[in-house]
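Some notes on the structure that comes next.
Just one protein chain is left out here, and the rest sit where they should.
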Amino acid sequence: MFFASDNSGPVHPRVMERVAQANQGFAGAYGADPVMEGVRQQIRDLFEAPDAAVYLVATGTAANSLVLATLGQPWQTIFCSPVAHIHEDECNAPEFFTGGAKLTLVGTGDKITPEALRNSIAAQQARGVHGPQRGPVSLTQVTELGQVYSVAELAALSAVAREFDLPVHMDGARFANALVTLDCTPAEMTWKAGIDAVSFGATKNGCMGVEAVIFFDPAHAWEFELRRKRGAHLFSKYRYLAAQMAGYLEDDLWLNSARAANARAERLADGLRRAGAQFLLDPQANMVFAALPRVTHEKLFAAGAAYHLWGAVLDGEDPQEMLGARFVCDWSITEGEIDRFLDLI
Amino acid sequence: MFFASDNSGPVHPRVMERVAQANQGFAGAYGADPVMEGVRQQIRDLFEAPDAAVYLVATGTAANSLVLATLGQPWQTIFCSPVAHIHEDECNAPEFFTGGAKLTLVGTGDKITPEALRNSIAAQQARGVHGPQRGPVSLTQVTELGQVYSVAELAALSAVAREFDLPVHMDGARFANALVTLDCTPAEMTWKAGIDAVSFGATKNGCMGVEAVIFFDPAHAWEFELRRKRGAHLFSKYRYLAAQMAGYLEDDLWLNSARAANARAERLADGLRRAGAQFLLDPQANMVFAALPRVTHEKLFAAGAAYHLWGAVLDGEDPQEMLGARFVCDWSITEGEIDRFLDLI
Amino acid sequence: MFFASDNSGPVHPRVMERVAQANQGFAGAYGADPVMEGVRQQIRDLFEAPDAAVYLVATGTAANSLVLATLGQPWQTIFCSPVAHIHEDECNAPEFFTGGAKLTLVGTGDKITPEALRNSIAAQQARGVHGPQRGPVSLTQVTELGQVYSVAELAALSAVAREFDLPVHMDGARFANALVTLDCTPAEMTWKAGIDAVSFGATKNGCMGVEAVIFFDPAHAWEFELRRKRGAHLFSKYRYLAAQMAGYLEDDLWLNSARAANARAERLADGLRRAGAQFLLDPQANMVFAALPRVTHEKLFAAGAAYHLWGAVLDGEDPQEMLGARFVCDWSITEGEIDRFLDLI
Partner (left out) sequence: MFFASDNSGPVHPRVMERVAQANQGFAGAYGADPVMEGVRQQIRDLFEAPDAAVYLVATGTAANSLVLATLGQPWQTIFCSPVAHIHEDECNAPEFFTGGAKLTLVGTGDKITPEALRNSIAAQQARGVHGPQRGPVSLTQVTELGQVYSVAELAALSAVAREFDLPVHMDGARFANALVTLDCTPAEMTWKAGIDAVSFGATKNGCMGVEAVIFFDPAHAWEFELRRKRGAHLFSKYRYLAAQMAGYLEDDLWLNSARAANARAERLADGLRRAGAQFLLDPQANMVFAALPRVTHEKLFAAGAAYHLWGAVLDGEDPQEMLGARFVCDWSITEGEIDRFLDLI
């Protein structure tokens, strides 16, 4: 009954297998190994982007920060949601890697609207050299609140960015979960919708610690490589990153794992709905935000369930007060676990 | 016949095993898992340092840069050898993580002497607020040229740093190789010799990508944790770092692997000596710097041997000209491989 | 009829005189001149702070950024108003000097309330190492919208910061204008109200380019000096900064100039009120925010008046539409000029 985060689940056995297979003799360091050669090509094929620059790093924060530093400048401001991971959960890593860029929070929710984006960008104009300059737009897909931008929404946001000649980054820590929800191709969800660079997450969906960075314009390649090395994110034994990614992409493992995670979240949501939970947001991928009575939370925690309250605290008076919570399903959680959890409610 | 670097060898099967064992169900993220709990204690025990702050990161550059940033200030200068990895091979990562500290190159060789260190530190004094301020001393053990500081040498260097109230960092990318050469305890080679913080390398000696950072004074702990997160070096699925380190430390695997690597280098050196090679330096750990005739290098490369020339280029006229080269032995190279290599000469 | 900004007015003749007087022969560089010695003491006396560390820099942005960098850490977030100069008008200088700290915007107006501050600080707590850490609070006195915090308000805000053990900075670009409004002592408006460090502006109130930085706790002194030099803000011919400040403080010139500026703004506001202007805010110092019909603005601009529209643009249809504007009075503007301006309306 572990719903605390998809960053705490196990590695998929087939990913582990590929890592073990890669463990043969010597191999070129720093990405010059045959496994990485294959992965690079595979990602280009998957994204229908034969010229894309493709790199691996080990954390999502590294992927996001290095991409934003490459796309932007220290005197710019990055446009993102107020609940964006890059704003709330990376201890100023984007500020660090960019050399002091600012983050402008667009709107009030997890999903940015084209109107809010245009307003935010337009507002950042009148001060010439005195104000922060306009910089990259960063969109999180799946959002931090479990919502999925449609392809049309992404295209509309990118179009706004294009009006101002700004690049667009996608924080795809849960890229696969979004993709299976939308049932579209990686290209449709990215460059065809105007995205310039992607943090293509794999860690949360069954890997140990690997994220691909994809620039559709390879002009960014060399700068990114220097930034990555300077950021201490270039692995010598790179093949073990590559092998994870190879296993992840093989035979649609990444998509099947995401489908499993999303299906579990749906099963959980259905059960919660039947049990009278109030939904803070409509679950669209592998995260459920729902409120339950305090007394129910107490019972669940007592039984060993793991998840986070959301904007609420447990210790209060009224046992029937509805308290919000976040439930995340990773690929590995079983239907049996979910049913056991629901039975408790 | 792979002598190019110890960063290209395979992972020891027992490390791989521990990683596979760790792959069970959910586990606390970011270091809050039981494997890490054990590793933390094991390292404290090993170093006879019950209060030490112990962390894991995935690259040596991360370990070095984060430690130096924690020990120093942006307006300081770090004292290191002119061939130090932090100076030559990290693409300005120490400058990045420290926020722009300078590196002062001490002496001309790989090993710093107390006199040279004192002179360098003393020279950095007369300018008050105008000049860089004195900062941490960084020593590499094993040095980049395969030399090992004796415990007495380390103590003498630390004593100089202490005269000026400066902290001392050890870049121990090849910590184990040095330790088995000196046949002393980890404590003797570190805090008992005046070292304040260690980058305790494991990647080059049989792991996938893991280095421990050890501060003997835990007052640095919280700042380091913030710097690590901000540097995007905090792993969510931390248990896979911890498991590598657990396997590495178990049953003296780390020491045995280092002994193997050093013994192979000795066997190689013996053979080279018999074959008339000139030694640039006396090999003391797992690296051999020796010169062979151009024609011999050509034959070796043609036969598939992998290693780097050192301050020399292959294309020249005189087939008998002696050209320097670096040969690195990792734990996995076999005596057979070495003998096959020597037979070619 | 120049109301565009108090950064465009002339230098007071008595400041100029002191600069000329300082121009005699050789003098110690970098602050080691007798004029600065006097200024340092004078500011300590003025603020009843015998131990204060006192420095001069040439721009307000330098004062603010260097103070905030000294009081905070790169992984923290600074709490300020959404219209704070440090956020909107310094092209990410605070982010640059702090090494990438974040700015958290408190509330929605120019004046921060204790409640909003407490909420903002409290909200920054739940994420441990993942989120930005709580950093300095920065208050602007006079605010960017011409409002003045009362001493009680300042004390209440500082008390909130103290609850969380956070330091408080005052951006006093218009310190004198606030002080004469409040009719209190410098000590009452600063350290007695819980302020830790002040950017004591003089440029806008009759100097060429000089701002004092005052730390009431001299423990910050050396770090500030290093940051100032590293930021290229340490002047060699420092006496010319010191002489400006000496002239500024002599015979209450600074207070009299601020009184003059505030009185002019009041005269202007009275006139505007009589002319039917709508006030966006109640003017409290030397800035007036008021709306006039489009047609009136057109007439004024045509007659050569200089000021900025505020959140409005001139080209529109309805000649009677009320458009906001900002009018700033510096010490040098004459009653005649103001009356001439009012006559045009």
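For clarity, chains are labelled A, B and C in written order, and residue numbers in each chain start from 1.
Throughout what follows, a residue touches a chain if its C-beta (ideal position, glycine included) is under 8 Å from a C-beta of that chain, and two chains touch if they have at least 3 such contacts.
Keep in mind the model is a prediction, meaning the values are calculated, not measured.
Although it is not drawn here, the omitted chain touches the following shown chains in the complete assembly: A, B, C.
The omitted chain makes contact with just one of the residues B:114, B:131, B:218 or B:271: B:131.
Contact with the chain not shown here comes from a single listed residue; of A:46, A:159 or A:226, that residue is A:226.
Across B:100, B:218 or B:271, the single residue that touches the chain missing here is B:100. Although one chain is not drawn, the whole complex shows that of C:219, C:232 or C:302 it is C:232 that touches it.
Taking the complete complex into account, residues 2, 4-5, 7-11, 13, 16, 19-20, 23-29, 57-62, 65-66, 90-93, 96-97, 203-204, 208-209, 226, 229-237, 240, 306, 332 of subunit C touch the chain not shown. Mapped onto subunit B, the interface with the missing chain covers residues 74-77, 88-92, 95-96, 98-103, 127, 129-133.
Remark: the residues of subunit A touching the chain excluded from display are 30, 73-75, 99-100, 129-130, 133, 225-227, 229-230, 234.
Convention: only the chains that are shown with their structure count from here on.
In terms of Cα centroid distance from the overall Cα mean, chain A ranks first. Using mean Cα coordinates as chain centres, the one most removed from subunit C is B. The geometric centre of subunit A is 34 Å away from that of subunit B, both derived from CA atoms. Distance from the subunit B centre to the subunit C centre is 51 Å, each centre being the mean of its Cα atoms. For the pair subunit A and subunit C, the distance between C-alpha centroids works out to 41 Å. Multi-chain contact residues of subunit A (touching two or more other chains) are listed as 90-92, 96.
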